[in-house]
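Every protein chain but one is kept in place in this view of the complex.
Chain lettering (A and B) follows the sequence in which the chains are written, and residue indices restart at 1 in each chain.
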Amino acid sequence: MKKQIVSKHKSYKFSSENIKKDIMRNKELYLIMIPVIIFYFVFSYLPMYGIIIAFQDYTPAKGFMGSEFVGLKHFIDFMTGNSFLKLLRNTLRISCANIIFGFPMPIILALLINEVRNKRFKGIVQTCTYLPHFISIVVVAGMIKDFTVSTGLINDIIAFFGGERVTMLAETKYFTPIYVISGIWQEAGWNTIIYLAALTAIDKALYEAATIDGAGEMRKMWHITLPAILPTIVILLIMKIGSMLNVGYEKIILLYNASTRDVADVISTYVYRRGLQERSWSFSTAVGLFNSVINVTLLILSNKISKMINGSGLW
Amino acid sequence: MNERFKNLRKKCIAVIAIAAIIASGSGCGKKETAEIVKREGKATYPVEAETTLTYWCPLPASLADKVKDFGETEFAKELEKRTGIKVKYIHPVAGQESEALNLFIASGEMPDIIQTNWLGQTGGPQSFIDDDVIIELNDIMEKNLTHLPAYLKENPDLDRMIKTDEGKYYCFPAIVSDELLMTTNGFMIRNDWLKKVSMDVPQTIDDWYEVLTAFKNKLGVESPLSLMASQISNFAGAYGVSNTFYMDDGKVKLGPAEDGYKQYLMTMKKWYDEGLLDKDFAVMDIKQYNYNILSERSGATHGAGGGQLGYFLNAFKDSGSSFDIKAAPYPVLKEGDPIEFGAKRSKYNSSASAAITTSCKDPVLAAWWLDYSYSLEGHMLNNFGVEGEDYEMIDGYPTYTEKITNNPDGLSIIQAMSMNIRANNSFPIIQDKRYIEQYYELPQQLEALEIWQNDSELHAIPPVTYTSEESSEYASLKTEIDAFIETNTLNFILGKRSFKEWDKYIAELENLNYKRVIEIIETAIDRYSSR
Partner (left out) sequence: MKIKESFLRKLFIVINTLLLSVISIVMLYPLVYVLFASLSNSVELMSYGGILWKPLGFNFEAYRSVSENPMIASGYINTLIIVGVSLLLNIVLTSIAAYFFSRKNVLFQKPIFFYVIFTMYFSGGMIPFFLTVKNLGLYDSRWAVILPTAISTYNMIVMKTSLESIPDSLEEAAKIDGANHMHILFRIVMPLSLPILSVMVLYYAVAHWNAWFNAMIFLQDRNKFPLQLILREILIQNNTDLMNQDANEMDAQAISESIKYAIIIVSTLPILCVYPFLQKYFVKGVMSGAVKG
């Protein structure tokens, strides 16, 4: 066991002497960590036996021991199903659009807010922008519908400029943009919070020094502000990429309809729908496992890339 | 130092040991066989019993902001008094019923009685009996019950519906006792507008087209017909098809694979293109739908007699507006054709079947409690409440008092009913038509019940049950078929798919193996008929 680890992490050298030294040095650190380790063990590792139902035809009545083993049947079912490619494509498209357009927005917003000198205005802007986060998605979806129907506000604007009114949510081409933009609208302000917190950590003296050196605002932003929040950006981005296949079902279900299903149906909505009709615990666990494996792969990849580019990563 | 390390190791081992114990406990979360209370003979109410039963059912929506649980209602208190049996009501959170149900089954610790759609669960009722989730009631029915068996004896067709293929009774059913109660949904149209354009209530598809066009052209109505995407199919019946599997001359057919469906789609496309059907119907939700009627953007729709028809009429009641909306029959193709399709409930409303679980320690008591609903007294209580308080007998007709119809505490009629009776919600009782005759206060609503009558039971698939294997195959095929049909129905109507592709569409549908689904249903029907 020990040897394996040694071979994997050469830099660590888990020799017994090192372990002793380490324990001596950090015993207290390990001690205070015990509750955390227990927490993960009890609430995450203990229930993990449930993963086996991905390989079973599980029914609650027969239980985890009694249900019949079917091997990879559910994985094969899922991956050879009529809609697998479509689902994967849709999931990735929505996810990528979310990352490309949604991820930078809070950063830009945070930088803009950071430039505001008037404290009261700053406070008001922060408060207003984070409000939409608190409105239940059920209500937000209702508002999105109100705005995008053929008589809604957005169509009023389009019609004002001579365009033709369309039921936007019934058009496949508008689905992803509506999904992403409404996501930005709802979450961008909330997501600035972490960046704003990171920005406070910047030593004001750095700016003063830069001003004395004659640096302009742009250069200060580029050379002082951005590097200060870069570690946060990188970590959040890695984690975001590492959850690429997880597009929540609720908002999609509230926004899609039969005519946009071809572009809107993602893995989670598919599982939700099948789950409702079939009680397919095994199937959804198998799909969840599939998602996890892909996500972890993406996580490891993006962490590697991040380490190659700027030398730091999640671990 | 070594000492310390050992200590740490000991602690770790202790933690892991504790964890392992917890894990082993959770691994086999199966129930032990509990002491079952034996009771002999039949009930005389009130029964003397110490046990408090637990009853799991959805909390009626109209009570969600009034009480914490159903036990707080006056009805529940009266029922407890009359039966002598204490019941604790447990409610799932709206929208999460199936999760809650599965957790009960998985953990093996269930409420004593579970009210849900047992028939619709994957696997069907028999598999739940086989898996020791619910108990079969044959024995109890025979030895301990009076009222339900008596009712079933008088209604052999119902008797067949609530048994499994193997002849086991599994539930206490919700029974819709009268034709009038079976069709509470249908089309409705603005009566005052009909008068303005001097036309009659439309009967045929062509009538509808003329009326809607007149609304649009003569009255300048923006979108005369408002329907949600799932309601459009109510027009398909005119073409002799349904939008899903249905019976036709003893054969099972899939509506969207028939020619009639194509004609229906073409008609709808025409209506949509001409702006008769709301442009936003594909995304319409209940809010938008209500908005269209209340803001007079639309003059015709489909909905329920209480929740829509009554709601619309009441909304304009005091405004002095000429707003009047009335029911229209399910359309047919040619005048005088029989109406063979439409929304209609079956006599056995499977969505509210109460079954006694294997966790119940006193099944006979639970059965007695449930059986009370089928007695005459129980029936009156369920439908009308307490005599002298909630209703008075006037000329042999149980008439609601002001407490229900004009509640002194400011409750609406739905809320007052939910507080005092059970007939207006889904429960395992026998619904009495005299309840709806009074619940529908307005003449337009009462008239609607007659107008919406149809013979859709001719095409209804009986409440069959599937075997476990059939059930999962059926469900997974049907999920995909339903999604495909829904999408393509819209695409044809919206013009995103041309009717030139009809043959291709049919081929795609065949690819989804709907014929296998038909086979499964037909075998199940064979078993059903030989029950």
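One rule holds for everything that comes next: a contact is a pair of C-beta atoms (placed from the backbone, for glycine too) under 8 Å apart; a residue touches a chain by one contact, two chains touch by 3 or more.
Everything quoted here is computed from the prediction, not taken from an experiment.
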**OP:** Taking the full complex into account, find the residue in B:R39, B:H91 or B:K478 that is in contact with the omitted chain.
**Re:** B:H91
Original post:
Looking at the whole complex, which of A:L72, A:I100, A:V139 or A:L226 touches the chain that is not displayed?
Top reply: A:V139
**OP:** Pick out which of B:V87, B:M228, B:I404 or B:M419 touches the chain that's been left out of the picture.
**Re:** B:M228
Original post:
Looking at the whole complex, which of A:I193, A:A210 or A:I224 touches the chain that is not displayed?
Top reply: A:I193
Original post:
What is the set of chain B residues that contact the non-displayed chain in the whole complex?
Top reply: 22-23, 25-26, 29, 60-62, 64-69, 90-91, 93-96, 99-100, 102-103, 106-107, 109, 184-185, 228, 230-231, 234, 285-287, 290-291, 294-295, 302-308, 311, 315, 343, 414-415
**OP:** Could I get the residues of chain A that touch the absent chain, sorted low to high?
**Re:** 5, 9, 12, 14, 18-19, 22, 25-26, 28-30, 32-33, 35-37, 39-40, 42-51, 53, 60, 64, 109, 112-113, 115-117, 119, 121-136, 138-140, 143, 146, 151-153, 156, 185, 189, 193-194, 196-198, 200-205, 216-217, 231-232, 235-236, 239, 242, 250, 253-254, 276, 281, 285, 288-289, 292, 295-296, 299, 314-315
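By our rule, only the chains that are shown with their structure count from here on.
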Subject >> Approximate Å spacing (C-alpha centroids) for the pair chain A, chain B >> reply: 38
Subject >> Of all residues in chain B, those that touch chain A in their complex >> reply: 1-2, 4-5, 8, 11, 15-16, 19, 22-23, 26-30, 98, 102, 105-106, 121-123, 127-128, 131-133, 229, 279-280, 282-283, 285, 287-288, 472, 475-476, 478-480, 483, 486-487, 489-491, 494, 496, 512
Subject >> chain B-facing residues of chain A, complex >> reply: 20, 23-24, 27, 30-31, 34, 37-38, 41-42, 45-47, 49, 57, 59-65, 82-83, 142, 145-146, 148-151, 165, 167, 169-170, 257-259, 261-262, 265, 273-281
